[in-house]
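Note that one protein chain is taken out, while the other chains of the complex remain in position.
Labels A and B are assigned to the chains in the order they are written; within every chain, residues are numbered from 1.
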Amino acid sequence: MADVQTTNQSILVVGGGMSGITSALEAAEAGYDVVLVEKNPYLGGRVAQLYQYFPKLCPPNCGLEINFRRMRQNSKIRFFTMAEVANISGSEGNYNVTIKLSPRYVNDKCTCCGKCSDACEAEIDNTFNFGMDKIKAAYLPHEFAFPMRYVIDPSIVETEDGKKCQEVCEYGAIELDMAESTFDLNVGAVVWAAGWNPYEAEKIDYYGFGEYPNVITNVMMERMASPNGPTQGKILRPSDGKEVKNIAFIQCAGSRDENHLPYCSGICCLASMKQATYVRERHPDCDISIFFIDIRALDRLEDFYTKVQEDEKIQFIKSKIANISEDEATGNLLLEGENTRTGEQLRMTFDMAVLATGMVPNKIDIAGAPEVAADEYGFVINDPEKAGIYGAGCVRRPTDVASSVADATSSAFKAIQSIARR
Amino acid sequence: MDKKTAVYICTGCGIGDALNVEQLLEEGTEEFTIDVSKDHPCLCGVEGVEVIKKDIADEGINTVIIGACSYRVNYDVFNFGPDVIVERVNLREQVAWVMPPEDENTQELAEDNLRMGCSKAKDTQLPEPFKAEEEYSKDVLVVGGGIAGMTAALETAKAGYKAILVEKEDKLGGFLGKMKQSVTMPYKELADTGAAEMIAAVEAEEKIKVYTSSTVEKISGGPGIFSVDIKNNGNAVNERAGAVVQATGWVPYDANKLDHLGYGKFKDVITNVEMEEMAAAGKITRPSDGSPVKNVLFIQCAGSRDPEHLPYCSSVCCLVSMKQATYVKEQDPEAVNYVLYKDVRTVGQAEDFYRKAQQDGNIFIRGAATEVGEAGGKLFVEADDELLGENVKIEDLDLVVLAVGMVPASKPAVTPRIKAPADAENADEEGMIEVLPDSGFFANSALNLAYRQGPELPTLKYGFPDSHFICFPYETRRTGIYSAGCVKRPMETAKALDDAAGAAMKAVQCSELTAVGKAVHPRSGDMTYPEFNMNRCTQCKRCTEECPFGAINEDEKANPLPNPTRCRRCGVCMGACPERIISFKNYSVGMIGNMIKSVNVPEEDEEKPRVICLICENDALPALDMAGIKRMKWSPYVRFVQMRCLGSMNLVWIADSLSRGIDGILLMGCRHGDDYQCHFVKGSELANTRLSKVSETLDRLALESERVKFVEVGITDYEKIPKIIDDFMETIEEVGPNPYKGW
Partner (left out) sequence: MENKMGYNASFAEEVFRNVDSGDEIKMCMNCGVCAASCPLREHMDYPPRQIFSLIRAGKREEVLGSQSIMLCTSCYTCVVKCPRSIPVMDVMHGLAHYALKKGYTPRIEAARFGKEFWNQVYRRGRVDERDLAQRAYFAGGFWEGVKKILEFADVGIKLVLHRRMKLIPEKKIKGISTLRKMLDKAEMLDKGRSVQ
């Protein structure tokens, strides 16, 4: 049972990704009590899974580390991982919220020594790496995990493995009988920063994702390029582990498509260009083709586009890819499209294809929750008429990290205003 | 304060197996006054913490040294309140997990680490937050009364704070006020600009004081205690503010530079701003003869995305042209609009408005204009149509609209020149040199800061006073001054609203933190601040020049005048000072020097080199932790000393270390240069520059230059750390032991 006292002067932030962390910190540093809940066993959300940011090609952990330090020294913030909102009722200035905590089976005595993981034999799919590799069922979600504490997967709780983990722990940190629990909060405002999910690439059936192993998504590419990813940073074909000699990036895989996501996901052009630089850095001989409809590099991000265009190994081809087929013998992929600059029909073979899948917002989906305005795509609209619950970051529009942070800062202020009005 | 010090060693997590703890407690604390020393099998557990708490309560312990895991974990467990100094000594990630157990070198490493911790704890004082003599203000000064400025003021007021809004025109509104309609969320149809309502709301809000026809003549002081001189219709007014939002907007790119597109040559070639004003005024007609328009062509990226003009994308022009095409169609449904574009950039849900513009029958042509001309009283445009692969001609045009881009109001038309430093290479005949954008002397007048480092916010290369950080978009180089809206980067109205609210949030937060003597980002909450021992100051100006945030002014005799509320606590001034007169309560030249001195230097014949690694706590130190968690191995001869920022590195530490026999100095800091990652902007770069002067010291001591090395270490570079260390140790082995050992 969580021991947390809040009042209608407090702010609840839902989602511990970049936007949620930012909203929580900005409000707390202005002197407000904040409770942050995150459903994963660690904070950091999607950015924690990225290898680098565009356009600076710098590691996201750098900024996260600063934010975690801000959080460590600020007693105004309480945060809960493996926590979700089960219920919200009330109105601006006075919400009653029930938070559900899923069992971690590891308590706060964990010193992160790693002995449970050594003792555990069972392995599970590594969701942090989108299932591209396996991890022990007693695991640290990733090296920079904050809070730095192990997790026991529910699948081993009642097995020998679970017992072994418990026996080997010298600190009594493993509690296999830990159960789901809930606690209630009273808050004055809510910031909804639940982030986004990548569009389900299987739904674009003509790209063969899930069927052809060498078709991957852009989020998988980030893990693959990360030194702590499934391939230790090497960009290898999933089918045979071969180093890539030519690779295709397929833009608007789902986005700008009325059959899938009618909106533009805003970041994918730059993400693919960034990933092209990953490939170039590791495999200088690899040829890279980026297939696009329009290149959308707003403001100074245009500089990055200019820089990437200067690389002679990277070509931009204006074509929406219409089909991918696989050569079963080699695992190579045949891409078909129309080069709309030349009118030529394209048939190009690649070792690997990366689908630039778009963003799907995690909208407020809690039975009985107060109505929050959303557009037809599920993005939250901060309607001044329905103040009190505010979207922040990619739940409002598909956007990059800097804009999400700016937006999260503004949402923190809106939450403060809700409290000031009471 | 009278210190009562206790040392606790945790023997859990393999520490007890790797080390002789009894010997560690003895040797590691020998030279220090320690009142209590204990070990515990699990110090972070409830019983372990209870032991410490009991000693604090019963023995009056007020200084606690904990030899256990990294300070980055269990920070909450080992927090005993504001009156107890806690010093963490890393025996786990940097010792037990990475060094061979029960080894002499491992033991010596642990002992040195503990000695350094004891030394630091001895020199650490509890912080006494800064309190200015002046009365603090929490009001927000907003400069610029357009959409961003008005929003910043309104949002501030809604949160219960006061705002002062200064606008140079005689009425509020900025470009928003000049627009007929706007395109904004949810991007289905044109929307009312809302300018009139917003202006009315600002004027009706009693928490907002509006100054129109006014300019900011001078801002002095610092966050919490800004004194603002405003010239209001010729009268001088003074206001006080806690923080500032600069929302001075943009100006259209000068279309006179676009004569290749017919501007200035043909009356019916106009800019999108002129088009908007014409539409807002009533009817869109041909400027040449006032006749109605039937065929209109929009040329996108007129100047933008062009290395000859504006290399960046102005972000809004696609939507603006689609909006104006809608005006044309609304006026005459039979009219035809052509849009000549490079890429259609309607990101996010704005794609819906592109669809609307297509649905309206506007004709989009992907390509670049090659000629704009006139024939028979009508305009024509020739263009390379990328999708037809032909040069095409669009004739019979009544109006050609150039979608000119946004230039930040801060960008000077002509780059100012200043007197060049003596060693400058590209100075002109008069010894003058162009000011760089990241200088406070570059931007157009808006704030007029009475700062030694210039009157305006430093900008990025195109003149935008934007943050260089992705994670921290409100970071500026002047504490408590935040930019918002299109002065910061080209942005559409929907984004400007959010951006301005965020800037107001930062402004209010800065006032709140400053009022209680706390630092703002990135060391938010830090209650220490630099104190100057002026008796020994030699007026060398290094601190006033190097402070990345322009915190230190100068008097006419070049004495530094610190402004603690502007300070970000990076310690760059402390590192810069050759006289060592700048100190924080828990971080000073003497303290780090003493820590280094507490490291035992074995005799030469023991063949145990000693290297000091000054390591940035923001990125390199967490990376080292990661290397520890991954159980990587490296030399046991390196002693890590944590820096707030490598920019706080003082050369005296290097000189002192080398003169007492330390064999080498390794510096680990953040990436610098164009894509710098230093959280204090200039710290890492300054450390590197300072290092170029270390050769003097080395020459004086007749030592090899290889003994001192700077490496950039990013937070995810942990895989590289063992190799960096091993390579350096190899170098040290090659140059041989430091001859000053035992002196």
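Points worth noting:
Assume a contact is a pair of C-beta atoms (placed from the backbone, for glycine too) under 8 Å apart; a residue touches a chain by one contact, two chains touch by 3 or more.
Remember, it's a predicted structure, so these values are computed and weren't measured experimentally.
Counting contacts over the entire complex, the absent chain touches A, B.
The residue from A:Gly15, A:Gly337 or A:Pro361 that touches the chain not shown here is A:Gly337.
Of B:Phe78, B:Trp97, B:Tyr338 or B:Phe353, it is B:Tyr338 that touches the chain left out of the display. The chain omitted from view is touched by exactly one of A:Ala138, A:Ile321, A:Val372 or A:Ala387, namely A:Ile321.
Among A:Ile88, A:Cys120, A:Leu185 or A:Cys252, only A:Cys252 touches the chain that is left out of the view. Summary of contacts with the chain left out: across B:Val51, B:Leu126, B:Ala368 or B:Leu387, the touching residue is B:Leu387. In the full complex, the hidden chain is touched by chain B at residues 295, 336, 338, 344, 354-355, 358-361, 363-366, 382, 385, 387-388, 390-395.
Residues touching the missing chain, restricted to chain A, are 206, 252, 256-260, 293-294, 318-323, 325, 327, 334, 336-340, 343, 345-347 (touch as defined at the top).
Methods note: only the chains that are shown with their structure count from here on.
Listing the residues of chain A that touch chain B in their complex gives 18, 25-26, 29-31, 51, 53, 56-67, 69-70, 72-74, 109, 111-113, 143-144, 148, 170-172, 226-228, 256, 262-266, 294-303, 306, 318, 340-343, 375, 377, 379, 381, 397-403, 405-410, 412-414, 416-417, 420-421.
By the touch rule above, chain B contacts chain A in their complex via residues 12-14, 42, 44-46, 69, 72-73, 75-76, 155, 158-160, 185-186, 305, 307, 311-315, 343-352, 355, 386-387, 389, 460, 462, 464, 466-474, 489-491, 495, 497-502, 504-506, 508-509, 512-513, 520-522, 524-525, 618-619, 622, 626, 629-630, 671, 675, 677, 679, 714-716, 718-719.
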